[in-house]
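The structure is given below, and queries will be raised subsequently.
Every protein chain but one is kept in place in this view of the complex.
Every chain is named by a letter (A, B, C, D and E) in the order it is written, and numbering of its residues begins at 1.
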Amino acid sequence: MGGTPTDLKLIDENGRRLDGRLPDEMRPLKIEAGVLSRADGSAYVEWGLNKVMAAVYGPRECHPRHLQNPERALVQCNYNMASFSVDDRKRPGPDRRSHEISKIISEALTHVVFTEYFPRTSIDVYIEVLQANAGTRCAGLTAASVALADAGVPMRDLVASCAAGKVADTVVVDLAKEEDNFGQADIPLGYVPRTGEIVLLQMDGDLTSDQFNKGISMAMEGCKKVYEVQRDALKRRYEVRSAGTELEVLGAAPAKEGM
Amino acid sequence: MGGTPTDLKLIDENGRRLDGRLPDEMRPLKIEAGVLSRADGSAYVEWGLNKVMAAVYGPRECHPRHLQNPERALVQCNYNMASFSVDDRKRPGPDRRSHEISKIISEALTHVVFTEYFPRTSIDVYIEVLQANAGTRCAGLTAASVALADAGVPMRDLVASCAAGKVADTVVVDLAKEEDNFGQADIPLGYVPRTGEIVLLQMDGDLTSDQFNKGISMAMEGCKKVYEVQRDALKRRYEVRSAGTELEVLGAAPAKEGM
Amino acid sequence: MGGTPTDLKLIDENGRRLDGRLPDEMRPLKIEAGVLSRADGSAYVEWGLNKVMAAVYGPRECHPRHLQNPERALVQCNYNMASFSVDDRKRPGPDRRSHEISKIISEALTHVVFTEYFPRTSIDVYIEVLQANAGTRCAGLTAASVALADAGVPMRDLVASCAAGKVADTVVVDLAKEEDNFGQADIPLGYVPRTGEIVLLQMDGDLTSDQFNKGISMAMEGCKKVYEVQRDALKRRYEVRSAGTELEVLGAAPAKEGM
Amino acid sequence: MSKDVVADLKRDHIAKLLEKGIRTDGRKFEEMRPLTVETNFIGSAEGSARVRLGDTQVVVGVKLILGEPFADTPNSGVLTTNAELIPMASDTFEGGPPDQESIEVARVIDRGIREGHAVDLDKLCIEPGKEVWIMFVDVHVLDYDGNLFDAANIGANAAFKTAIVPAKRAGKGEDYPLPVKHQPISLTAVKIDGKILVDPSHDEERVADARLTVATIENGNLCAMQKGLDGAFTLDEVFKVVDLSRRIGEDIRSRL
Amino acid sequence: MSKDVVADLKRDHIAKLLEKGIRTDGRKFEEMRPLTVETNFIGSAEGSARVRLGDTQVVVGVKLILGEPFADTPNSGVLTTNAELIPMASDTFEGGPPDQESIEVARVIDRGIREGHAVDLDKLCIEPGKEVWIMFVDVHVLDYDGNLFDAANIGANAAFKTAIVPAKRAGKGEDYPLPVKHQPISLTAVKIDGKILVDPSHDEERVADARLTVATIENGNLCAMQKGLDGAFTLDEVFKVVDLSRRIGEDIRSRL
Partner (left out) sequence: MSKDVVADLKRDHIAKLLEKGIRTDGRKFEEMRPLTVETNFIGSAEGSARVRLGDTQVVVGVKLILGEPFADTPNSGVLTTNAELIPMASDTFEGGPPDQESIEVARVIDRGIREGHAVDLDKLCIEPGKEVWIMFVDVHVLDYDGNLFDAANIGANAAFKTAIVPAKRAGKGEDYPLPVKHQPISLTAVKIDGKILVDPSHDEERVADARLTVATIENGNLCAMQKGLDGAFTLDEVFKVVDLSRRIGEDIRSRL
């Protein structure tokens, strides 16, 4: 715990962040789709030092039955952090934070899934954070979108997710752990690039109006970059999968998008 | 914790109790019916320093189904203390004491409700103790009766409830907190004034036969006074509610009772 | 905690164990069948200082329904230690150890019960350890078999159970508490004497190949002795029960076995 | 307690017999079932008793461990009573966390022995405010044919009488007998069709209108009371059960 | 939130009125419901408030007890927020452990007061690393007609303003007022058919597409935000709610 906010120079004299990034620079992002054998769809994301796995099962029968919706599918996300994913071992099982994140990710994904195609079913999305380094909800939502596509669940578009924030009075994109711990604000965003819709939005810290406007724009730009990596991962996946089989993934009109 | 049983004079030389009351004197009691918008019936009780809210939902479908009784309604009470209702913060959620109180209040209310009119249903009674100062189960049962009547649930009569006890070797009615903490006995009673039936009775402490007889008589007298306040509250409630609409509340034969 | 492995002579110069037994000598075993009024079958076992009760209910409707097997009965064992059964009071309720033991005993019993006779039902076996002194899973499985027979559940044979182990580099049968605490290995065995089948087997500690071979043979010999005591208990039970009523207990062909 | 068709038939049967002054097992209204008490049944407990009251069978174990007193009673040991209505004992008991019925049983047993000062908790203090004996009274119900309240109460009293404070094992001097102060004995009665029956069997409990448990100590004073079930008592009926408790309690006390 | 047939009809009704610029209770789109705040409602709490926002009614109680700080903030008191959506308040709330909805409510309330530094937690430190005040903010919902977020937020701010640190009772010097630093006020809006409505009623919440809560402090800065429900917002809609939050927050703050 040597580092405290006062010692730590989150932005240096050259405007570089602790890990050398510029304010609008994102951490390296790698996405791989179709990495698990049992799940209907899956994706693995390495984003900076985050390692996140997502898996999708369904549409399948919804249990317990009283949760069934006669008109549409339920998208139920379960976000979980492995006990070894953080420096201080986390007790296994859900805590209040993970319940909240599960809820807002479920809501964000529900917006893009054609739930009306699968009444009474459940589409179960599991997100496992294996190594955490700030931004795991964005990484999880990003991975979950790809896993849904990999599972062949019809969607309006992928949800891309990225955060912005404020450190040392500077608005920056994609906070790393120290920036999250000792920074001044965080704005995780879930975004639908094709429509410009905001499906996940939180904020905490202290932001002027201008800072908020700048931050959310930066986060949107980040989402657009994430979106490209998501699409690349799916393309690679289909190239592997399809030796002559048809592509039909992103529901509405995948052909137009060239996928 | 300055006060210990030895320092504390629970009855003074004039026969007055700590708060100035005589042995057979009750604390001030105020009841207001119909105070919540969402519940089918409700009542708010201030009794000395107790503040208790009761709400009734039902008769409604009974969940889980295996609890349904094909011949009658289930009266299910849930007694709960708010975490801030006592000096030392109480952990939220039910403890063993509240489970026991919920059970005996459910049983007491079941006796007066015409449960046979509503087979397979549940009549759910919620009691929330917002501020506690001894006698909360009596205040809760008293409030619950009024809330049931306010919900239009047909009843043989209201249950009125009041405790007696022993402090400094004197039998007294309606113990306050210090009397409960440092007294010698407590007898909470639930009573049906019209029939003279005892539907809730507990006792703990040390009582001779004579003291018990005197105590239970005092508690009964207390119940009768409570009953008047309950009926007043309902009268006021109906006066507000009915601008020409008919009264039909205490099931069996409310007209006879002049309500 | 005076005794530590170093002070404690688990085998003396005469080859005697702490309680005077020889390596292949078992602790005294008493079994009584039919000792409870409410259960469909029951058995009480005193084995050394172990006191274990087993009760059987069923075949009866299986709850929850989604566990029902349309082709056979479910044998569901619940092994539990009373909080006062050990020197340091055990918290009431199941722990991980008891869940594991419940599972392996259920599996061992399932093998001998004609589960196909009772589709969709549950046969519930409750084992309560009242006093524990090593070997409670063997005592519990032994008691449960007798309780199943007492309940008239058709079985291929009884399961007999006994452990062997290693203390002070010597292979011995039926470890007592100190031998279990300070010994070198333990091999609990569940055995079907009529067929020679092994239905429960665990091992922990350190054993050479030869030691394991010797240990499992000793445990088998122990099981055969246990089997005799089980049969005696059931004989006594039937002699009491039947004044002219027919015997029909061990399902398949009890007559052949002379029971 | 669900009252289904079978219960209705059972109720009719029991009530008809009661009209003639007969209980299904031949007892008189104010007669207990046969009682046997076996103390020191559990070697791993500091005190214990196995009680059979008719076909009801309970084991009560007393354990003592070192711990801290409650802040508001720094000079007293701590008493904790737990009752496990395990599914072994009856097909009406379910596993899992204790339900309202188990909790009521445990709390009524606790109330009797606590309010009747069965054990002198002040003598279980080692260092005021710092260290006291925590006494766990665990009631394990093996066979349930009604009236757990009294079977467990008797078991607890019997276990206390033979219990030893394990001071030596804990490095706190010599062992000594548990400091027993009173013997608060409870009596439970039910009301069926206006009749008052003591020590109800399981069938009687299931069809009863109301239940009353009253605990008394040696001098006849009352120390605890609990009314249960959906029915009501008149004041006279309450007084009658109080009298029965005094009378029968004295008899039971003399047999411990 | 299950959207069944009744909800569909209700939705149609609400949406039709909104087309005409009317809310079911006659309010304008950017108008709060009547607000009453009663502080010091609970004598057993160190601070408390009963808030009615339309028919929504919550009681917020603040309790302070001594405890240890977190290892990574040795100089700060500890803030814990809990919300109980008890079944008394609505037939849509169930008993039992808190569900995702209760947890979200509690966490959003917590985020507002924590990130807005409603209380100066550093002034709740007694001995760094050893002893601090643990502050429990308990939100008890009695009557639920929508917008718990803002009702509870207002209640918490009001309770803080009148709360007393019970130092004397704990032997830590004289009592003193809770060190209030800011008043972060939250505003919640929902989106129905493209319209933005503040302070939604229960019916409006049930049919809403999306929900946004924004908390601001005195200088207009943002301190917390939470988007909810299955729908989406455009960036302009977000900016609109931010502006509403600043404006309405200032008004509410002036009334506490």
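Note that in this section a contact is a pair of C-beta atoms (placed from the backbone, for glycine too) under 8 Å apart; a residue touches a chain by one contact, two chains touch by 3 or more.
The model shown is predicted, which means the values in this text are computed figures rather than measured ones.
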Residue, one of C:9, C:30 or C:103, that touches the chain absent here: C:103
Which of A:69, A:85, A:145 or A:230 contacts the chain that the document leaves out: A:85
Of A:39, A:62 or A:229, the residue in touch with the unshown chain: A:39
Hidden partner interface residues of chain A, rising order: 36-39, 49, 51, 53, 55, 57, 60, 78, 80, 82-89, 92-93, 124, 126, 128, 130-132
Contact footprint on chain C, counting only the chain that is left out: 1, 69-71, 96-97, 99-100, 102-104, 107, 110-111, 187, 192, 195-209, 212-213, 216, 220
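Just so we're on the same page, only the chains that are shown with their structure count from here on.
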Intersection of the contact lists for chain C and chain E: none
Farthest-lying chain, centroid of Cα atoms versus that of chain D: A
Computed distance of Cα centres, chain D from chain A, in Å: 58
Separation of chain B from chain C, taking each centre as the mean of its C-alpha atoms, in whole Å: 52
Chain A-chain E separation of Cα centroids, rounded to whole Å: 27
Topology of the chain contact graph, where touching chains are joined (line, ring, star, complete, other): line
All chain pairs that touch each other: A-E, B-D, B-E, C-D
